[in-house]
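The complex is shown incomplete by one protein chain, all other protein chains being positioned as in the whole.
Chain IDs A and B follow the sequence of writing; residue 1 opens each chain.
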Amino acid sequence: MAERLLEIENLRVEYHTDDGVVTAVDNLKLHLNKGQTLGLVGETGAGKTTTALSIMRLVPAPPGRIVSGTVRFRDEDLLKKRIDDIKKIRGNKISMIFQDPMTSLNPVLTIGFQIEEAVMLHQGLDRKAARRRAAEMLRLVGIPAEREGDYPHEFSGGMRQRVGIAMALSCNPELLIADEPTTALDVTIQAQVLELMKRLREQFSTSMLLITHDLGVVAEVCDHVAIMYAGTIVEYADVTTLFTNPRHPYTRGLFGSIPSLDEEVTRLKPITGLMPDPTALPSGCRFHPRCPMAGEICSSRIPQVTELDNDHSVHCMIYEGLVPGYEE
Amino acid sequence: MHRYILRRLFLLIPVMFGVSLVVFTIMFFTPGDPAKLMLGERAPEAEVAALRAQMGLDDPFPVQFGRFIYNAVRGDLGRSLVTRRPVFQELYARFPATLQLAAAGVLVAVVMGIPIGILSATRQYSAFDAASMGIALVGVSMPNFWQGMMMILLFSVTLGVFPSSGYGTIRHLVMPALTIGTSTAAIITRMTRSSMLEVVRQDYIRTARAKGLSESVVINRHALKNALIPIVTVIGLQFGYLLGGAVLTESIFSWPGVGRLMVDAIRQKDYPVVQGGVLLLALTFSVVNLGVDILYAYIDPRIKAQYK
Partner (left out) sequence: MRTETDDIIQSSDEHPGELPESLAPDEHPTVLPPEFAVNKRRGQWAEVWRRLRKNRTAMFGLAVVLLIVFTAIFADVIAPYSYRTQNLDRIAEAPGRDHLLGTDDLGRDILSRIIFGARVSLQVGFIAVSISIVLGGTLGAIAGYYGGRIDNVIMRIMDVLLAIPSILLAIAIVSAFGGGIVNVMIAVGISYIPVYARIVKASFISIKEQEFIEAARAVGARDGRIIVRHILPNSLAPIIVQGTLGVATAILSAAGLSFIGLGIQPPTPEWGAMLSSGRHLIRSAWHVATFPGLAIMLTIFALNLLGDGLRDALDPRLKQ
């Protein structure tokens, strides 16, 4: 069995706002094997970013609070570590690429310096060596090293995201968390950046947690997929299994809402209804108000995990035998 | 960049022309006859008329204004009606004291305001934050002339640590500088706090934290420089307030600056001095604001790019 790099259990994160307590992540269970890429897929507000920030211990507090759970990284619980020790891991063993390259680089510092400072901090390089390293990283992501003295506003969105990638990989991390790294980019640029990440991930033999709402990206890059809905994982499987044999009604719904080129479909079947209000989540299974298969029990009981074959698990009453399932 | 500075300096000309027009107009329509003022109430009517003619006071407004501008450009702001000395010389002699006071006030404000503002922002909702924001609000609410008097009461009359008036040493400067700088310090504190709070919510601060940087590096290197932009604006605007405040503060502490000169001139209806004083302080204020705009370029490369 593959070596576990990251294992999250029972994670619960809340935001305390004026309008009440929002449970952004609840009872979340997830694992990532060394050398692999896990896709974390879900709609806006499903809690994907919060999950990522929890791993980095970057959930903004207040209003956010990690209530409970464990985040095991190489057999150490990150949530129990002192913040000073976490800072030695951040940017070093685990690093992160953010969603919006237009706002996630500091506008008043040169891009070269923004790479150098992480290298100097974690690898103990002096200024000169750090500069060489930054130049090398820039070249790897396809930016001429001469541009290291330029400021973020002198680059396009796609180029800035390349800087973000160079920054994240500069200390050769074991885990790279990419939070919707291509969402804010033009479609043509998306493919290039994705290709670059794929290549560098292999070159640096880094494991990756890729957060996305784009199943196309998942198919292209990921080994495993976790589907997230309203703060929790509803289905987990390797990418082939998930695409050929999705089990959870929500996962099936997701595939129903994507136009396919192979099939002649007259009509997309979007999932009916909207994401629940995060301050007033439905009782029982969070998906039941939108679920075409829901039975009476779904509104009162929280579904348990059902382990199917081959590292495939699903949280649904159908597979616990409590609700009639699909006819197949 | 140089071209930008030149262009801005060039733009000062119409602004100062406008300021001159406003001030000259106000003074022109002032009731009272300067010639009579110079010669005294009991001077013979013929003598007054002669002086009026000699000073060109009977000419129409545009002629008088034109003459004023023509002379002002050459550094001649007329003569004081009281001392008969050139206004330029009067102002020139006292300007350094005013600049010294205003600069000391800005220094007090920056040295107190920025660190306290940062600490408040990084400890939002703490007791320190609440206390410093409360004190800052008191600082904004205090009339500075009253504060000056209270400081004289406490430090000169009661404790005897600082002299209540005079000029020349650091000890003389302490109370006037604190008086003139307190409300600016309070404003800078509040501005620094809100600007920092705004900046620390930005994505790039999260990026900096995600790199594993220590909190002090995140604040001092990544947040502060971004937060400084609105703070610098406020400092520039406050400088104008300080120059205006100098009028009051100088008269409390008998500080021999332009402000006190103007207050005395107002009492004696010595309008060329008032006029010259307003022009000088307005010019100083405009030049300082130009300096602030140039300073932006060194803080924010995006602004520098716009200046080209």
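As a working rule, a residue touches a chain if its C-beta (ideal position, glycine included) is under 8 Å from a C-beta of that chain, and two chains touch if they have at least 3 such contacts.
Just so we're clear, the structure is a prediction, and the values are computed from it rather than from any experiment.
A.B. asks: So one chain is hidden, and I want to know which residue out of B:241, B:255 or B:296 touches that hidden chain in the complete assembly.
C.D. replies: B:241
A.B. asks: Per the definition of touch given earlier, which of B:80, B:120, B:207 or B:251 contacts the omitted chain?
C.D. replies: Candidates B:80, B:120, B:207 or B:251; residue touching the omitted chain: B:251.
A.B. asks: Please identify which residue in A:143, A:184 or A:294 touches the non-displayed chain.
C.D. replies: A:184
A.B. asks: In the full complex, which residues of subunit B touch the absent chain?
C.D. replies: So the residues of subunit B touching the unseen chain are 14-16, 18-19, 21-23, 26-27, 29-31, 124, 137-138, 140-143, 145-146, 149-150, 152-153, 157, 194, 197, 201, 240-241, 243-245, 247-248, 251-252, 262-263, 266-267, 269, 271, 274-275, 278, 281-282, 285-286.
The criterion applied here is as follows: only the chains that are shown with their structure count from here on.
A.B. asks: Within their complex, state which residues of subunit B touch subunit A.
C.D. replies: The contact residues of subunit B facing subunit A are 201-204, 206-214, 217, 221-222, 225-226, 299-302, 305.
A.B. asks: Considering the complex alone, what residue numbers of subunit A touch subunit B?
C.D. replies: 56, 58, 60, 86-92, 95-96, 98, 100, 103-109, 117-118, 121-122, 151, 153-154, 164, 167
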